[in-house]
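For this view, one protein chain was removed and the others were kept in their places.
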Amino acid sequence: MSRPLLELTNVSTHFHSPAGRVRAVDGVSVSLEAGQTLGLVGESGSGKSVLARTIMGLLPSYAEIPKGGAITFDGQNLLTMDRKARRAISGPGIGMIFQDPMTSLNPVMKIGQQVYEGMRHHFGTSKATGRQRAIELLTEVGIPQPDVRVDQYPHQLSGGMRQRVAIAIALACEPKLLIADEPTTALDVTVQSGILDLLQREQRDRGMTLILITHDLGVVAGRCDKVAVMYAGGIVETGSTRSLFARTRMRYTQALLDSIPRLDRPPHERLKSIGGRPPNLITPPPGCRFAPRCAFADAQCEAAMPPMQADEADPAHSFACWHPRDPEQVTEEVA
Amino acid sequence: MADPTTNRPLHPARPTLSRFRRMRPTTGKSGQFGIAFWLPLAWLFLISFTAIFAPWIGIQDPDSLDFVNLQTPPNDAHLLGTDHLGRDVLARVVYGARVSLVVGFCAPVVGMLLGLPIGMIAGYFGGRIDGFIVGSIDTFLAVPGLVLLLLFSLIFGGSLLVVTVSLGLLFIPIFSRISRAATLSFKSSEFILAARTIGANDFNILVRELLPNVVLPVLAFGLVAVASAIVVEGALSFLGLSVPAPHPSWGGMIAGGREHLEESPHISVFPAIVMFLTVLSFNLVGDTLRSRFADVREAAI
Partner (left out) sequence: MRYLLKRVRRLVVVIFAVTLFTFLLVNVLPGDVAYDIAGQDASEEEVQAIRADLGLDRPVMVRYAEWLGDFVQGDWGRSFRTDEPVVDAILSRFPVSLELMLVAQVFALILAVPFGILAAYRAGRTVDRTIATAGFMSLSVPSFMAAILLILVVSLNLGWLPTSEYEPLSAGLWANLRAFILPALAIAMAEWVVLMRVLRADMIGVLQQDYISLARAKGLPVCHVILRHALKPASFSMITVLGLQIGNLVGGSIIIESIFALPGVGRLLINAIYARDFIVVQGVVVFIAFAYVLVNFIVDLLYAVLDPRIRTERADG
């Protein structure tokens, strides 16, 4: 085991609002080794996008990162470095892909320029070379007629094609870490797997580290080495994908798994949805945040927040639950 | 999802963080009215009070000539000095306020009385009626306001009534646009639908249901309109095309001092300061009220 490429220790992100302090991300710790793929899973509003933006340094001005946390990337703490040094990491260090390619590409700038301007800034690439590299990258991400597309504007491309362009943009500076924030949520179902396959291939070919953010545990299953499940701003269960699926401990993770349609279940069986709503993040309940929606909750769950504890069989697998599920009990979930 | 504070739908393709955006502290718009509201309001009361009660609070006769004291700088006898005919500048500023305030308040009222129904009819009936009204307004706007005013003053001569009415006509487009936008935004609301289902006719819906909702944003724009009416009246009287000559008006006083700017700048500067403060006050008070009470913005038009 080498030193992790990215290590988050007790990272929080709060938003100031007239109603009070919104704890969008609350004490997250997770680490990721070079070349690994981490699946960050949670419902919308669980704080996964905010966490991505916190790592990326893209928070709005009304956000605050409380002291005491650290984001260590390649040995440097991203939260304490000066702006210029931090900017030098965005691009060649960490790249990002956003959820909606309809809004994440600049509508009034040619695609080629959007792809190569990062290279120009970081490596001083000339315009001509940059354009050439942009065409190569567009070819690589599977855009037909890249030499034509390079001079077009985003609105002339379909959603799936735009997301491929967004991937090309992120790859342009050869980042060590790529954060893909729900890269397929806004796309047609038919092109979703194409995008995910492309990401996976690029990750393997380049030996890149990847954080794949999604609300769909099914997406994570075949593609990630490691999974972290987020709920209400905190990580509630994390471990290797294999262990997490095979030995699901946290009740929330189980509820998420139950809501995925599966082929091995009887047809026409009603899918389970998780009742209730995520808690208010301005004044979160003192205990386990999932307790109000959990069928197994008791007085202890409502009184105190469960600490992260390691799974008996796999110390890398940890979870926060007072009444964890017994992994030996049911075996049908084994992937 | 609609933003509950404005009733307007959010941008359809909303950026990831938009759900936090409405939590952004809206500085200056929440909480109590600040000093930028009360101070201007106090000034407006002071100006109105002195203008109305001028003869009874020791303001001198604005037309009495004092040939001994021509262009004297401010002194005990003439707090703001005298002009080139020896008239008291303070008195003329106070009496000039009467013209500015009368035109300033009445012209927007004229524009509102005409523009509001026009805009509501356009917004409510839509279709060809709307197309015709919007087209007419666009045409009307093709002639700059000041040019129209000059035309009117050329044809009808300069008088308080002509200035007020023709300035009022210039406010029709903006008031009808605001009321049209407001009407459009309320037209498909459920309370309108409810009124329709219980058999209310168009007139009843327009007057009973829509008017109370439309009048608020229109009124909120009113004070800002007052400020611009005062500015335009000032421009007209500066050109000598508003109230006839010996009658004091701010624009006329500023114009009158032009010849003596070098030796006696106070003749132009004092009315300019008073006019500036008054216009600024209307703008500040109007803007505060508008951002407070109106959710139909000009931007939505």
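By written order: A and B. Residues from 1 in each chain.
Following the convention adopted for this analysis, a residue touches a chain if its C-beta (ideal position, glycine included) is under 8 Å from a C-beta of that chain, and two chains touch if they have at least 3 such contacts.
Every value quoted in this text rests on a predicted model; they were computed, and no experiment measured them.
*Asks:* Considering the complete complex, identify which of A:Ser12, A:Gln36 or A:Ser90 is in touch with the unshown chain.
*Replies:* Of the listed residues, the one touching the omitted chain is A:Ser90.
*Asks:* From the list A:Pro107, A:Gly207, A:Pro261 or A:Pro315, which touches the chain that is not on show?
*Replies:* A:Pro107
*Asks:* For subunit A, which residues reach the chain that was dropped from this view?
*Replies:* Contacting residues on subunit A, toward the hidden partner: 53, 56-58, 60, 87-92, 94-96, 98-100, 103-109, 117-118, 121-122, 153, 155-156, 166, 169-170, 173.
*Asks:* Hey, which subunit B residues sit against the chain that's not shown?
*Replies:* Listed in rising order, the touching residues are 15-18, 21, 24-28, 36, 135-136, 138-139, 141-147, 150-151, 153-156, 227, 231, 234-235, 238-239, 241, 251, 254-255, 257-258, 261-262, 265, 268-269, 272, 275-276, 279-280, 283-284, 287, 299.
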